[in-house]
Structure formats: structure tokens, C-alpha cells
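All protein chains of the complex are present and in place, except for one that has been dropped.
Chain lettering (A, B and C) follows the sequence in which the chains are written, and residue indices restart at 1 in each chain.
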Amino acid sequence: MSCCVFLLSFTPRPDDIVAAAARLCYSDVSAVDLLEDESQERKSSLLRHIRRSGHFSPFEHASFTFAIDGLSRIASHQLVRHRIASYSQQSQRYVEMRGPDAITPPSIGEVPALKRKFEEAAQTAHSLYTELIEHGVPKEDARYILPHGWSTRLVMTMNARELHHFFTLRLCRRAQWEIRDLARGMLIAVRSVAPRLFEEAGPSCLLTGRCEESSPCGRPFSSLEELLDEKSV
Amino acid sequence: MSCCVFLLSFTPRPDDIVAAAARLCYSDVSAVDLLEDESQERKSSLLRHIRRSGHFSPFEHASFTFAIDGLSRIASHQLVRHRIASYSQQSQRYVEMRGPDAITPPSIGEVPALKRKFEEAAQTAHSLYTELIEHGVPKEDARYILPHGWSTRLVMTMNARELHHFFTLRLCRRAQWEIRDLARGMLIAVRSVAPRLFEEAGPSCLLTGRCEESSPCGRPFSSLEELLDEKSV
Amino acid sequence: MSCCVFLLSFTPRPDDIVAAAARLCYSDVSAVDLLEDESQERKSSLLRHIRRSGHFSPFEHASFTFAIDGLSRIASHQLVRHRIASYSQQSQRYVEMRGPDAITPPSIGEVPALKRKFEEAAQTAHSLYTELIEHGVPKEDARYILPHGWSTRLVMTMNARELHHFFTLRLCRRAQWEIRDLARGMLIAVRSVAPRLFEEAGPSCLLTGRCEESSPCGRPFSSLEELLDEKSV
Partner (left out) sequence: MSCCVFLLSFTPRPDDIVAAAARLCYSDVSAVDLLEDESQERKSSLLRHIRRSGHFSPFEHASFTFAIDGLSRIASHQLVRHRIASYSQQSQRYVEMRGPDAITPPSIGEVPALKRKFEEAAQTAHSLYTELIEHGVPKEDARYILPHGWSTRLVMTMNARELHHFFTLRLCRRAQWEIRDLARGMLIAVRSVAPRLFEEAGPSCLLTGRCEESSPCGRPFSSLEELLDEKSV
């Protein structure tokens, strides 16, 4: 039931670009030369050092663009609150919503009686949506009756610094399940192309052993593997 | 049916602060002195000059904080796409939605038969929402079935530069009706406390006589009064 | 020798506005009502809770505008790297630099022989600047020979969230001395008008007892008073 996230594009050699930018600050050499001049070993330890000291600004030079499909508009409303990012989202003003397409939360989907009612209600709402359009109501107004959990599509770009911030907030067990699933998919995708930038990432329990939440979940992550393997739904 | 917007707080003496900041760039005097040293006349013409030349950066020094009630979550989703602003929004994860509280678009509300169906459907959705919660579904999941047009509350802060940008986009006749209403209420509110900063504001048809839209509405505004008097709903 | 910072304007009732915005997220009441409805006690503990949990977003609703005079252009170059802020700065393209006006760092000013040489060199550079202008060189080009430590003026606006971030970075003993002095002056100024928002502020040694720097100074602050009383120069 979780959304589909696909890494559409990204800054090539993200680990190398960030390492060269970081070294530039302390060198009297052009970044053009620094880009070619680094052993893998040294790069790893430099990037680890930056991550741990929190001096994340060179991480901004690597950007990642995702295609996201099947996310609810509830989750997309949360998502676009991250302001240091770029979004293009399917418009319900211009695109007609054809069939019933609401995301069913697992807490509902796992109980057959509730699941049936939820799906019937989504179907009924969509029928009224269609009827309103047939009566001349603009799509942008008819959608007011569609469930908030309706599915949407986005293209989103974030740089590696904001991604780390996003992962810290949204991979916490207290985050909303749908955006947690999205974050997990994103982390898996970026680790495959920028393994050093994202060698470590996630909520503070995992990174520092400390929880900053006012109501801790009581189940701190003990490893990144545990986090990545989990299904929140 | 339109939302309620109230100017909760703002930088005192907004016109003066912006004028002092603008003059600082071209003076060898402290802003502390510039703040006290200006005739009203001169200030007006300075601020008009800045607005017309598009060199808006001093306008950022004046901030405005609004309380917004009764906006649909459709419109709030659009609103928070303005990234150079600050938002606090009522959480549907934590706050239970008590009674039916969907915004009815005028195109539906003006047709009694459609209005009745819309309101019944909103009522039905809310009943299922309540039922789901009674069955132990978390509020944050039950809300997936609530209409997207459900009402929300926000506190929002924007500076005068971003407000001008917002007014240019969102007071256009092609903007969505609900966010246009909000923008109109905001403009009326800020004009009452910062008359020089917002002496002129609105879509490009009003400011420059030219339309930048790909599908022009064909009815350019001829005066700010026309824009402010209008009811879009 | 340190710069002069003056709080030019700020959002009235900053503590109250932030508290109302924070409560809105968890209430079914308008912010207009929340603004009036709070005991001082409760407000203090709410704001302390937000600060400590790091959920700083409501702090963005309070903005503070400073006049800064006598800061070197070295320090202003660092300062404007804080991107979530607004700046108006005296232009060396348009304003002629009349007399010698370089900031003398204490490490130089405290050694009479070095001080004399430094001041003579600044004087010589300014004489050449004047001579170049007399020969028809534009002010914007003549300034290339002025010392980088030349004095400048700014108006700067930051919200309380970014201010906390600024104080964490720039009140650290490892920060550059001039920007530390500026930060200290700013903190004193905002504490006088927003005592709850800035009840605690500063580097991580003070806030959490932990140092995040890669080369710790070895002298963690033990109290805010110690930090505020200090003269870094």
C-alpha cells in the first residue's frame, strides 16, 4: 500500500563533488583539481567527519530528483512543508481524477469490515465528484468532496544536506507512516548512488543514541539495517 | 463562505523601517538615524520607486503575521507551497475533527440540489471518520476519508517582499477562488498598517498593464479599488 | 573596537505570538483567541519545551531587525552567508569612503608597533583610493585597494529560529572574534524584549553540555552569564 519512489536523476559523482567542495575551503587549489585528486579512503573519512560535526554545507552541492507516485495528498501536504526543496505536483485543477484512488491506511486495510466501508466511501465520494463535473462544476471545485487520502504524483528535488535533515525527522518511528515509507524508499535509492554521503542517516536515536522527541517511542533503532528492513505498513 | 483572515502582529512602523533600510545602501549614516530623518513625502516616492524598479529587497525587513481560520486544506496545500514564509497549522494527527466542517465551493453552494448532496456526503464522510476512531483507528488514519475541502487553521508570517509576490500570483482572476479570497483579505489588512508599502499591489495586469498568463482571462483589472471591492465568491 | 548593534524593530509581543502559534497546532481554537488566553507560567514552560525538543518552527513568527554599524566587510561577508535572513548593506559602489575606517583586530591593536604599522597601511591604502578616484577611476573599482577590514553598515532581519541557529554557531569560542561580538550584542538585545524565546541560547556546550566541533576549545561555557559578560576582544 506504500507509494512508489524512483530516483529520476542526480548530480553525477555526488560523493566526489561534496568531498572536493569541502576540501576547497581549506586548500589553495582549484576545485577542478581537487575533484580528481583523492583516494577513496581519505574521501570516506572526510565525509564521515563532516556528517558527525554537523558542518553539512558542502553536502548541498549534490542534488537528487525523485519521481513519487501513489502518495496521498495528506502526505504530500506534509512533504511540501520542507521548504528547501523543489516540487512539481500533479494538479487537481487541471487533471480529472478518473477512478477511485484513495490510499488506504494499514490500520484500516487490515480490518476487513473497516476496509470495505472505507473503500465504499471513497467510491461514493468519487461518484459524486464525477456527477458534480457532469453538472458543470469545475474539476477544481468538485475535488473538495474527494477524500483527503487521494493519491497524487510529484517530482521532488532535494540536496544531500536537506535529505539528511529529512531523514532525521521522517525516519523516526513517531513520523506519519506514509512519509516514513517514502523516506525509507528515498534513503535506499540515494545510498545506492552516494554510499559515502549516506553511509549513516536517520533519526537521532540511530545517529547519536539520544532521542529528542517529547514523547519517545521507547524503541530506538540499533542499526541502519534494522531501519531499512522494516516495513512500517 | 470565505475564510477569515486577521492580522495578528507585524513589524511596527513598516513603511519607515523599509525606507530606512533602502536609504542605508546609498548613505554614510547609521540606520538608527535614518529611521528618524525622513519627510513623509520623500518616503512615499522612495518606496514607490523601489516597487516599480523591482529592487524589492529592503521590503523584507517588514514582516506580517496572520491568523487564518476556515481555509480548506486544498487551499492550505497551495498556500504552503510559498516557501519564503513561516507556517504553523492545526494538526489532524492530534486534533479530532468534531463536526462536519468542509468548505463548500460557491459553484456547488449556489445550486441547491448540488449543495445538499455535497453536504450530505461531507456528513457521511465525517460519520465514518468518527466510527473509524471508535474502532481504534488513529485520528491520523481516519482522516484519510474526510473530504479534501475540510477546514483548517493556520498562523502564517510573510515579509512584504514575499507578500507582493504572493499578491501578484494569487490576486489574478485565474488563481483558485479560495486563495484569491485569502489574498484579498490579507491585502486589505496590510494596507491598513503599511499604506506606502502596499500602495500598489496585485496581478501584472494591474501593475504593468500586461498579462503574463498563458491563458489570459480577458478581463484585466483597471484599478486596485475594483480588485478590492470584488467578491470572487 | 567592537561593532555597534541596535535593535531597530521587532514583532511586538514576540513570546506571546510564538506561544500562540505553537498551541494552534494542537488546538481547535483560532490563534486570535490563543493569543489572549495564556498564563505566563504556562507560556514559559511551553517555549522551553519547544526549544529543548528542537521543534523550532513556531519561533519563525517573531522577527527582529538590527542596525549594525562598524562591522568589517570581512565579518559582513561571513554574516550574509546566513541565508535565512534579510540584509541591506551600505554600497561601496555608490558611497565614497571618506576617512580611514578599517577595523583593527585586537591581536594587532594590542601591540603598539603592529598597531602603528596597520594604521599607516590603512591610511596609505585610503590615500591611493582617493587618488584613483581623482584620476577618474570609479569608486567601485578604487575600493579594490581598500583593506578587507574596512568598516560597513547593515540593516539585518532574522527570525527567532534562525537567531537561535546563529547564536549556536557564532557564540562558540571558535567563531571569528568580530562576529562573536556581534552575536553577543544581538543576544543581549533580543533577551531584553523576548526573554522567554531567548531564555537559553548559545553554543552546544552551553545548551547540551556537548561540543560538536572537530577541534574543541577545551573551555566549555558553564552559564549564559559567563558568555554574556565576556569580552572576546
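Structural remarks
Basically, a residue touches a chain if its C-beta (ideal position, glycine included) is under 8 Å from a C-beta of that chain, and two chains touch if they have at least 3 such contacts.
Given the structure is predicted, the values throughout are model-derived calculations rather than measurements.
Of the options C:A121, C:I188 or C:C217, the residue whose C-beta touches the omitted chain is C:A121.
Only one of the listed residues, A:R81, A:K115, A:H135 or A:R153, touches the absent chain: A:R153.
Summary of contacts with the chain left out: across A:Q90, A:T124 or A:S204, the touching residue is A:Q90. For the chain missing from the display, the contacting residue among A:R13, A:K115 or A:H135 is A:R13, taking the whole complex into account.
Although one chain is not displayed, subunit C still touches it through residues 72-74, 76-77, 80-81, 83-84, 87, 92-93, 102-108, 111, 114, 117-118, 121-122, 124-125, 128, 131-132, 135-138, 140-150, 176. The set of subunit B residues touching the chain not shown comprises 49, 53-54, 212-214. Where subunit A meets the chain that is not shown, the touching residues are 4, 6, 8-13, 17, 20-22, 24-28, 30-32, 35, 57-58, 60-61, 63, 65, 67, 69, 86-91, 94-96, 98, 153-155, 157, 159.
By our rule, only the chains that are shown with their structure count from here on.
Taken as a graph of touching chains, this assembly is fully connected, with contact between every pair of chains. The distance from the centre of subunit A to the centre of subunit C, each centre being the mean of the chain's C-alpha atoms, comes to 34 Å.
In this assembly, the C-alpha centroid of subunit A lies 27 Å from the C-alpha centroid of subunit B. In subunit A, no residue reaches two or more other chains under the touch definition.
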